[in-house]
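One protein chain omitted, others in place.
As written, the chains take the letters A and B, and residue 1 is the first residue of each chain.
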Amino acid sequence: MSDVPAGTIEATLERAEQPGLSPIRASWRRFCRNRLALGSLVILGLIALLCFAGPLFFPYGVEDADFENISAPVNLFSAHPFGTDDFGRDLLLRVLDGGRVSLAVGFVGALAAVFIGVIYGATSGYVGGRLDNVLMRTVDVLYGIPYFFLVVLINLLVGRTTAGLFVSIVVVLWLTPAVIARGQAVSLRHREFVDAARAGGMTEWQIILQHIVPNSLNVVIVYSSLLVLEVIITESFLSFLGLGVQAPASSWGSLIDAGARSIETDLRLLLLPGGFLVATLFCLNFVADGLRDAFDPNER
Amino acid sequence: MLSTPMSADPLGRQVAAPILSVRELCVDFKLEHGIVRAVDGVSFDVRRGEVLGIVGESGSGKSQILMAAMGLTAVNGKCSGSVTFEGREILNASPEKLDKIRGSSMSMIFQDPMTSLNPYMRVQDQLAEVLTAHQGKSRKEAIDLAVEMLERVRIPDAARRISLYPHEFSGGMRQRVMIAMALLCRPALLFADEPTTALDVTVQAQILDLLSNLVRDLNAAVVIVTHDLGVIARMCDRVMVLYGGRVMEEAAIDDLFEAPRHPYSQGLMAATPRLDDDVAHDLRTIPGAPRALMGKIGGCPFAPRCERRVERCTVETPALLRGAGGRAAACHLVMP
Partner (left out) sequence: MSEALLSVKDLKVHFPLGKGLLGGAGGVVKAVDGISFDLRPGETLGIVGESGCGKSTLGRAILRLTRTTEGQVVWLGQDFLGLDKNSLREARRDLQIIFQDPLASLDPRMTIGAIIARPLKTFCPDLGKAEIDKRVKEAMAQVGLAPEMMRRYPHEFSGGQCQRIGIARAMILRPKLIVCDEPVSALDVSIQAQIINLLRKLQAELGLSLLFISHNLSVVRHISHRVMVLYLGKVMEIGAREAFYANPMHPYSKALISAIPLPDPKAERARERITLQGDLPSPIKPPEGCRFCTRCPIATDLCHASEPPLSPRADGRLVACHHA
């Protein structure tokens, strides 16, 4: 064995009763030591809380127009802290409500894409051979389809709804997690603990679900945080183009679209949703960085 | 040969002064969970023509001694103490000063030839580099000398093979290339860190033979670090047994194997399977496992695993006592 002084410290009997430090918990601890990442995670949490719980505190709904206060300016102490738009709708409420859609589509969409991608890729990578070939060439083909073409197609099929937006995002974004998971599976399938599992009589499915996927989580977690970023940007962009969320529902993207049209008259309509979006993206970036540092196997 | 400085050995005889002198070497590593002391006050001398073996298991710090001497300790390591080479202090010396000695008068062979040879450079470039850098030879001269060296390490068809890349050689041949590289400038001191551990046993025998002959020709001082008692028995004149970063016992080779004094040395010998053991009985083992030191611990580092320990052993660190005939032992219960 190598003479590295930083070797494992023998678990002493005194601490034996405590549960051990799983690699995931150890990585989480490392993440928490990164103050920028942790802070960003907290801010993200606050934004999410505001968006989902905030509108409950408003006495009126998103579409309620307050005809007495049309185009009210920003006045943090009034009933409309961020003012209203030219229909009298409270801006803060609209931004928070839009945030709900953006964040929900972002996180849930990313999770769905990752889930599908990981199962697909892990199976393909572990089983190998012809199945791997077929599955991965399918992915290659799907990569080749122009994105907007696909979105338009799905919009036509499903209709222009939030569900349609969700589907069109997931349908394209699961591809990269699949490729990443497949790479992990290929390198893991030769590891000795997988051989031990095979010798122990486990079926292929059991091995994939209980050994391959959990050990790919490192890389998948890091990638997923970037994926959330990508989904939110994609959704915003699509909604901005009018291909995504349709009125009366709104997301930050569609709000920015509306705000862009009033850029000469009322900058707030653009800056407010834009500001929230940018803040969220920044935080996601820092969190993703922090996750990579914490979970990167090379660091260990 | 230039006249070498003389000094008196423990028996009062006039011998050449040691070429390498290590005194109270300590190497600490700063880690996430604290400071680990890998080497704890190791002292020894080596003379030209002498082969010193350092034997120990994981966590004994043996490789770190060589790294400290060569100035190759990792960035999170801190060395203290003294290492003098040819009379000059080299511990913690600047890289510029060390570069002049490393590779020329002091060189090292590593365990894994694949990682110490640059996979992207042809062998001839790597060898020639050593000569042009240290001895100012022209490239043509350097390559000729390199081919000659490869022939001396018995690489067949050296003139053709020298232009190959490291991965085109087998494991045993790569190790020979590394030996050739280390000996190109005719060093006075050679370090070998587990030089044959990664090799098959028949190849190991060839390499050890080769190494023996070459260092004898150069009259070099050699320090071999290994965990394999057989290699020690084969190659060394003197042995130092290391545990937990401290020297447990030091003796001439025959003395140590015939009559090891320290409980750890005895345990190590008993635990090593031999071809002439009585197999009806289990191997005698040392309970517990070797571990690196964490922070400063009181007492003898071997105490937790020693069957003969007493109260004093866990409290007071035994000093290395020197006895007759160049023997030394660090134990409260034995005399060297």
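Just so it is clear, contacts are C-beta pairs under 8 Å (C-beta built on N, C-alpha and C of every residue); 3 or more make two chains touch, one makes a residue touch a chain.
These figures come from a predicted structure and were not determined experimentally.
Among B:135, B:272 or B:314, the one in contact with the hidden chain is B:272. Screening A:111, A:202 or A:233 for touch with the missing chain picks out A:202.
Screening B:217, B:254 or B:316 against the full complex identifies B:254 as the residue touching the chain left out. Touching the chain that is not shown, out of B:173, B:189, B:300 or B:334: B:173 (per the contact rule at the top). Residues of chain A in touch with the missing chain: 1, 7-11, 13, 16-24, 191-193, 195-203, 206, 211, 214-215, 217.
Residues of chain B in touch with the missing chain: 57-58, 156, 170-173, 200-206, 208-209, 227-234, 253-254, 257, 267-269, 271-275, 277, 279, 282-287, 289-291.
The working rule: only the chains that are shown with their structure count from here on.
A separation of 53 Å divides the Cα centre of chain A from that of chain B.
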